[in-house]
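Before anything else, here's the structure in question.
With one protein chain held back, the other chains of the complex are shown just where they sit.
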Amino acid sequence: MAITRVNARRLTGTLALVLASAAALAGCGAAKVDTAGGSSPAGSASAAAGSAAACGTVNIAVNPWVGYQADAAVVAYLAKNKLGCTVVKKDLKEEVSWQGFETGQVDAVLENWGHDDLKKTYITDKKVAVEAGPMGAMGIIGWYVPQWMADKYPDITDYKNLNKYASIFKTSESGGVGQLLDGDPSYVTNDAALVKNLNLNYKVVVGGSEAALIKSLQTATDQKKPLLFYFYEPQFALSKLKIARVSLPPYTAGCDAVPAKIACDYPPYVLDKVVSTKFANSGSRAYQLIKNYRLTNDQQNLIASYIAEQNMSDDEAAKKWVDANPDVWKSWLPTG
Amino acid sequence: MTTVTAAATVVAGTATAEPVISVRDLWKIFGPGASRVVGSPDADLSRAELRRRTGCTAAVRRLSFDVARREVFVVMGLSGSGKSTLVRCLTRLVEPTAGQVLFEGEDVRGMDDRRLRELRRRKFAMVFQNFGLLPHRRVLDNVSYGLEIRGAGKPERYARAQEVIDLVGLQGYETAYPDQLSGGMQQRVGLARALAVDPDVLLFDEPFSALDPLIRRGMQDEVIRLHHEVGKTMLFITHDLSEALKLGDRILIMRDGELVQCGTPDQLVGAPADDYVRDFVRDVAKSHVLTLRWIVRRVTPQDALDGPELSPDVVIRDAVRQVIQAGRPVKVVENGALLGVVDSAGILGVIAAEPQGDPP
Partner (left out) sequence: MTVLVAAPGLRRPSRGVLVGAVLAAWLLLFVALRGQFTLSAGGPTVVPTWLQHLKDGADGQRNTSPLFLYGFNEIRVAIDPLFTNVQGFFLRLGWLGCTVLAAALGLVFAGWRMMLLALAGFLAFGVLGLFGESMDTLALTLTSVLIALVIGIPLGIVAGNSDRFQQVLTPVLDLMQILPTFAYLPLITLCFLIGPASAVIATVIYAAPPVIRLTSAGIRNVAPATTEASRSLGATRWQTVRHVQLPMAKRTIVLGINQTMMAALSMATITALIDAPGLGKTVLKALSREDVGAAFDAGLCIVILAVVLDRVTTAASQRAADIGRSGRATSVTARPAIALLALVAVVVAAQLPRLTARVSLLFPDGWVHPIRPAVNTASRWIELHLFSTTEAIKNGVTYRLINPLQTLLGDSPWWLLVLVVAALGYVLSGVRIALAAAGCLVGLPLLGLWPSGMITLASTLVGAVSAMVIGVVVGVWTGRNDLADRILRPFLDAGQTMPAFVYLIPGLALFGATRFTGIVAGVIYASPVVIKVVNEGIRDVSPSTIEAAVASGSTPWQVITKVQLPMARPHLLLAFNQGVIYVLAAVIVAGLVGGGGLGLDVINGFSQVSLAGTGLAAGIGIVLLGIMLDRITQGAGRRRAGSDVALGAH
């Protein structure tokens, strides 16, 4: 009997749940997506601290490279400790972060690389996001080789000569042609189109991450192994690892209009900040902070090296930098 | 030996005035398009032929019989004869294909689900070959299951279950689980479960064929005892002739879904309808089944009529000693009328024709 009674109770419990979810279903009318995600509480336990009343919760997207992590570390540290906000960091890829503006899961992107198409969709058309000004750093994307290669093969830094050297870049993954190593698949990249349109005997091999790129660069530098790779600045690793850029056909306005036909270099990027419209209109003090904050390439590289090379946690790295540079961030804080 | 042929006339469905169950022209055909078979020329095909032609199996064919109140009615046949299907058709555990099943005059096939459930809950109860007990419930809860599902409260159903448990001799096992009991004891639980709902009719589907012979005999006696005590109408399925003869007031023999013969035990033994039945009953000790009615002969002038009197319904075996000791013909008298006489020659004729060895 005990068993059946337990069953009955379990059944009642289950039933209650079904009813509850049914009620939830029936309760609201049409459901818009931005009502869905907004209510989610802090992801992990880290968000529980701090007095939320003064500022509320701010959801910061964190894109997968250490430089961005450094931006987020500083902004989050200041928001928590100087403004009393609850900060939720969300590890998201770039484009997914933009979708987050629409679903309400993301309030701010701190370091945006171009993405004019996304700006059109989410800022111009859907009006769920607004620009919040440049973030201070300048972005460069390009193809590189380790410095020793440029020294040894001086003409390698011109793309026209790459085919001559294709055989030394061969690897187990490149299938008979030279390897061009890319990073995270979510990064801004035209490499596949470039290889095709410039008729290069190369294959784009996706390493999967910034870390994979840096590790390969490290090995290539230490062991003098050939490596052609996609890379970018600001980049903390460049303080120790020397590289040389391979010149591609120069960028001209509009030469990258049709993705499949691109045959020119990457443009220089003015990195900027984007926030959700809701967040911008909320009057949150965190919005003022994000709007005001600016980091130069060197500043970002320094913080990033704390994290990546000195193995500090985000908060430790931010604290170290914040404590040492009050003049820089004081002006970011909202007045009043 | 002379037999009185009138007594052996077999009419399926002869019973007392108001039958409890009345089955008319019942069909059960398994397979695709089964309902189209009945009434078509295919219906007259043999079972094997029907299967070959249509892919259908006729489990029950054109069956009619009545079961009287308080009667023990046995349906007998070999495996595959359709007897288990037949008993399931009565409460529509298996849906009949065609024909009529009346319970106390009401058409069972016309009942809706609710009425049918009511019938199963109150009027019928069934005992199964493989017991069909609930292994996760104690004996007490197994027995009271039928009461539980018709909504009886716990005190009420436990009280009733306890009564029945005492009746079938399961005292002391109330809290045991079925798999802790022997086969015989398990079937007592099955029996108790059926009795607990106090049904009008008990259906037995080969209830004892899974049991050892000795235990089987005990359980048969138990059924006879219960029949005396509670006086239910019983419909009993078996493949065991001796069981049929032992329990049945009347016996229906089935073959390939069809009725072969229906009658009292002595009718079957004394006047088999065909070779099939004759073959069946060949090994039966006739003296144990036949009554004096079957060997009574007309009085001849030579007969001395000063001997003892016996009723025609006395089984031959029970008359042996008296007839032989009497040393002269014994009068067979029914309701004061002299039917004839029985002498030792007649009795010895029956016994001598019996097979050697112990009767089952």
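Letters A and B mark the chains in the order given here, with residues in each chain numbered from 1 onward.
Going forward, a residue touches a chain if its C-beta (ideal position, glycine included) is under 8 Å from a C-beta of that chain, and two chains touch if they have at least 3 such contacts.
Just so it is clear, the model here is predicted, and its values are computed rather than measured.
J.: Touching the absent chain in the whole complex: find that residue among B:91, B:220 or B:291.
T.: Of all options in B:91, B:220 or B:291, contact with the hidden chain holds for B:91.
J.: Write down which of B:65, B:145, B:158 or B:173 is the residue touching the left-out chain.
T.: The one listed residue touching the chain not shown is B:145.
J.: Among A:140, A:168, A:198 or A:211, which one is in touch with the chain left out?
T.: The single option touching the absent chain is A:211.
J.: So which bits of chain B touch the chain we can't see?
T.: Missing-chain contacts on chain B: residues 88, 91, 93, 116-122, 124-126, 128-138, 145-146, 148-150, 175, 177, 190, 193, 197, 203.
J.: Over the whole complex, note the residues of chain A touching the chain we left out.
T.: With respect to the unshown chain, the touching residues of chain A are 2-4, 7, 14, 17-18, 21, 24-25, 28, 30-37, 39-46, 48, 64, 66, 90-96, 99-100, 102-103, 105, 117-118, 121, 172-173, 175, 184-186, 205-212, 215, 259.
FYI, only the chains that are shown with their structure count from here on.
J.: Cα centroid separation between chain A and chain B, in whole Å?
T.: 85
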